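Only one protein chain is missing; all other protein chains are in place.
Naming follows writing order (A, B and C), and every chain is counted from residue 1.
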Amino acid sequence: MLGYIIRRVLAVVPVMVIVALFVFLMLRLTPGDPAAILAGDSATPAQLDRIRENLGLNEPLHTQFIGWVTQMFRGDLGVSLISKTPVSTMIGQRIWPTLNIAVLTITLSVLIAIPMGVIAAWRHRSWVDYAVMTFSVLGFSVPVFVIGYVFIQIFAIELRWFPVQGYMAPSRDFVGFLQRAVLPAFTLATIYVALIARMTRASMLDVLGEDYVRTARAKGLRENVVLFRHALRNAAVPIMTIIGTGFALLIAGVVVTESVFNIPGVGRLTVDAILARDYPVIQAMILLTAGLYVLVNLVIDISYTLIDPRIRY
Amino acid sequence: MAHATQPASAMQALLGALSLPRRWRIGAGPIIAAVVLLVIVLSALLAPLYVPYDPMQMNSLNRLQPATADHLLGTDQYGRDLFSRIMIGGRVSLLIGVGAAVFSVLVGLLIGLVSGFFRIADAIIMRIMDSLMAIPAILLAIALVALNGPSVWSVIVAITIPEVPRVVRLVRSVVLGAREEPYVEAAIALGSGMFGILWKHLMPNTLPALIVQGTYICASAILTEALLSFLGAGVSTEIPTWGNIMAEGRTYFQVNPGLIFWTGAVLSLCILSINLLGDTARDMLDPRLKKREA
Amino acid sequence: MQFKTADLSAAPVVLSIRQLSVGLSGETTKVLDAISLDVREGETACLVGESGSGKSVTSLAVMGLLQKGSLEVTGGEIVLDGNDLLRLTPSQMRRIRAQRIAMIFQEPMTALNPVMRVGEQIAEVLKTHTDMSAGDCKARVLEIMEQVHLPEVPRIYRSYPHQLSGGQRQRIMIAMALVLEPKLLIADEPTTALDVTTQAQILSLIAELQERHGTAVLFITHDMGVVAEVAHTVHVMQHGRIVEQAPVESLLRRPREDYTRTLLSSVPSLVPRHVRAESRQQEVLEVRGMRKVYGGNGWFLRRPGTLAARDIDFSVVRGRTLGIVGESGSGKSTVARCIMRLVDPTEGEVRVAGIEIARLSRRALRPHRKHFQVVFQDPFRSLNPRWTIAMSLTEGPLNYGMRYSESFARAEEMIELVGLPRDSLHRYPHQFSGGQRQRIAIARAIMMRPDVLVADEAVSALDVSVQAQVLKLLGDIQQKLGVAILFITHDLRVAAQICDDVIVMQHGAIVEQGPAAAVLSAPRHEYTQQLINAAPGRHWDFANFRELETA
Partner (left out) sequence: MSKPIPTNAGAKIAKWQGGLAVAMVGALSLPAMAQTDADTITAVMHSGLRVLDPIITTAHITRNHGYMIYDVLLASDEEFNPQPQMADWEVSDDGLVYTFRLREGLTFHDGEPVTAADVVASLQRWGERDSGGQLIFDVTESLEASDDRTVTWTLSEPFAPLVEVLAKQSAVPPFIMPARIAETSADSSISEHIGSGPFRFVEEEYEPGVSVTYERFEDYVPREEEPSWMAGGKVVNVERVVWTTMPDAQTAVNALSAGEIDYIEQVQVDLLPILESNPDVVVETRDPYGYQTMGRLNFKHPPFDDKQIRQAALMALNQEDVLAAMMGDPEHYEVCGAIFGCNTPLADDTGSETLTGGGDPEGARQLLEEAGYDGTPVVLMQPTDVSSLTAQPVVAAQALRNAGFEVDMQPMDWQTLVNRRASMSAPDDGGWNIFFTNWMVPEITSPLISVMLNGRGEEGWFGWPEDERLEELRAEFIAAESLEEQQEVARKLQAHTLDEVIYIPLGQYNMPQARRDNLTDMIPSPVPVFWNVQKQ
């Protein structure tokens, strides 16, 4: 078990190295000049060149890459080319809104989606099933920002239940956090619920056809025990997997949702950084999200062994 | 069909792949979806023939009008006719969807077959694919669009690249599974070569899954195009797409909600239809599911 | 042969099925057509039939577990202790289950929840249906586990199903079924998935517990041998009807119905076929010192591999059949796959038609592949579902450069040889039954005119009547083409019917080897003796409706 975890963690290394190299090269091949952003509209070419020199952007690529990687190994993410703020500070400030909303979203999604999927599978081909399926297809079909705007229009502007925008740290004011986080979380959750409900249903349909479910019924167990204690746990592995891979989808959603609801999170930070060619920030953020993705999936892989005793490595 | 005229060819394999049990149970849903999709595709393709206005023609006196007799769905912030823009915009959006689907499926099929069959290549390819999957697709796509400029092709490429690893994994898993099938072992015993088996037995096996995956990619590509436009990394607004119509319209959501609502409705309807058809295809093509229903 | 003969007419009827009909939802097809039967206290009633005869549907109907939306009861009644089960509400029915009727299933692996400890799975029954305290529950579970003769009960209590052997899992199922001492036990093919020695143990366990608790048992099986061992009364089913009902001995001695007769006649005899003259022809398959180790190389830690086969030596001559017999895990399939070079033997030689193939590269091997062909067990997976039969049949010859017209002509010839019409060539596999598909697979193999045909459990998935036909076909083909057959099977009866020589394998090694008559009639090795003793109904000659003369 420990050997397995060590091997899995080691396997992450080449993945992250490839990600780092890929991102680095891609960014350097992208046209764009952080010096120009820094200096503003009326800077002259000579001024720009001096700034570029100062930022180290005139060094050869491999020198820049090696410099960056050694820096990373020292735990130093570098300094934003534009704002001169350490990247770690910027990420530190902005990761919490994103994480808090993401955690809320995942919690909500799982709480909503799994019962939905289980019931749909249980009542296969009934109206409940069709309703769940329709919702899940619909959830995939509407752009996240459209959902966001519709929610804002209905719940914030017409009904005035929630604020239109903004973010509040839960540590400062938990109710305030919830007020502001509910709409973004539901917006984000739409697609996630669709995804998880769909997978839960499919996985449960598989499992409900299994012999041990029949055994459980033959034992005279109540349906909810059959469904949740026997079937769901066996159906859990693909559901966990989809929660893990859906994490990537969540990141995409976060980027958009943060714009719609004006949440100062890392999604916007990254998009802004890409549009401003703030290399250290983009590199750090892509590595971070990639690392997070890998980590989440690693944890999920390892947790399979807790769910299913047959899985041994 | 396969009378004694031709030896087993890829074409036959393809037809064989699509020869399905005769008792397809298709409900009303998929049929409606097919009709809706057909209407959307045709009206996009034929749009230049019938749209009432040049979708690029600005008219500053007629900005952000609600729906009127003159402008069926109203106008946008430059006074351009929304109906014409949505219809014409569908061409590019659908092109992006279909293009991304076709490319990612083709590239993924190729890489996946190689990966599933050759162990050494597999190790390297899968590390690269893992890395690509780890990079959030949307960020990768934004960066790629920034790299190549906001043209239709670069958006297609930007959407395709993050999709490829998923297709590769799918193809690879089908190949790995099918390799163990007795009929593949029988083919080995019959002296079929690696490439023969790959092409004649394994590739057709991946087709149903790929067709299904292709529809999903198509749908998600259209959606991703909209997200990219929303984030400012989409196709230039000179070429209308559903995505950039909405992206431009988001500022005016309350002034003229039609910009997002109508475009979003057409887009969602289109994606809904594609997804429904994909689901139907999966239900018909996935033998596991068939067995369960039997 | 000792049959169960107890007179049970005085015993109270536990289960009474009257005119029970089951149909497909929304269709008129009847899956069960007005069947009636009684099971009395202490009685074992066997429900026998081939696949699709409706025996499992009967058991599920009694349990009220018919799949919702696809099967439903259309008429009749199922009376348990005077209550019609069909009239109970779902929650009443739930209380009946496990308390009054319990059921054990065919696949003990899949029938147990893989992610729950087995002890808890048994305890769950008590928790659901009784008010016992947790401590009492556990004590009762341990007690019942002792009763089913499980070893190291406290350890097994905490085990997961995959950590137990097949026999232990079935014992757990039985313990779970009997923990509340139900009146009726339904056993649906409870030993089919087990090895023959384990099967014998489980059968005697069921008998023992039945005797102790006086349980009525409805025993469903396709295996006449098992019937002969366990039944008081036998109900023969075909196409959803009960065609014959009789006490076991009279049924086996004096079957009244044609179908029963056919069924019994198809049961292969344990008496080996008459000995064919030792042939002087050349050896077409020769295996020397073969050994196979699976796995054994990790990236970071070198792990010991699994030794699947060792010291394998044998040869087969043209026109004769060598059987490899063994229980699951004995390494018999590994031997077959090594010979086919679907896996590479770790050590040793394999000569086919004089060519050493064990060490050839895959590419170098290809020209020689036509000399040895294979037929697999699963008729549903051994043909490419997307190919017409013609495509499957001509694939091999085309690989060896034969022109399409010529190979198509040969395909027509071969398809007729295996007893199928020519127009089968234009159809797809799903249009054929399992037996027909197995014929097609044989045709595909002999298209290559092989010297050796490896049949890996080629008839195990088939019903007895079909099995008999396919065995006969193999014999005929051997006669006509002179092919040597390597026949891998777990079934001693089948081996006795088709093999000239037999190899018995255990734990990856050959334990006994010789002419079938010698090995099966006078086994020398202890394990072979165990195998033969465990074969159910081994003293009865089913095909001739009498005791075996040699017994």
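Heads up, the rule we're going with is that contacts are C-beta pairs under 8 Å (C-beta built on N, C-alpha and C of every residue); 3 or more make two chains touch, one makes a residue touch a chain.
Keep in mind the model is a prediction, meaning the values are calculated, not measured.
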Considering the complete assembly, the absent chain touches shown chains A, B
Given A:I5, A:L178, A:L292 or A:I307, the residue that touches the chain left out of view is A:L178
Sole touch to the unshown chain from A:T215, A:N234 or A:S259: residue A:S259
Absent-chain interface residues of subunit B come out as 56, 58, 60-61, 63-64, 77-78, 146, 149-151, 232-238, 250-255
Where subunit A meets the left-out chain, the residues are 31-33, 36-48, 50-51, 53-54, 80, 82-85, 90, 93-94, 149, 152, 156-166, 175-176, 178-179, 182, 259-262, 264, 268-269, 272, 275-277
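Following the convention adopted for this analysis, only the chains that are shown with their structure count from here on.
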Each of the following residues of subunit B touches two or more other chains, namely none
Subunit C touches at least 2 other chains through residues none
Residue positions on subunit A within touch of subunit B in the complex are 14-16, 18-19, 22-23, 26-27, 29-32, 133, 137-138, 140-146, 149, 153, 157, 205-206, 209, 245, 248, 251-252, 255-256, 259, 270-271, 274-275, 277, 282, 285-286, 289-291, 293-294
In the complex, the residues of subunit C that touch subunit B are 340, 342, 362, 366-367, 369-370, 372-374, 376-378, 381-388, 390-392, 394-396, 398-400, 404-405, 408, 426, 428, 430, 441, 444-445, 448
Counting only contacts in the complex, subunit B reaches subunit C at residues 1-4, 6-8, 12-13, 16-17, 19, 21, 181-183, 185-194, 196, 200-201, 204-205, 287
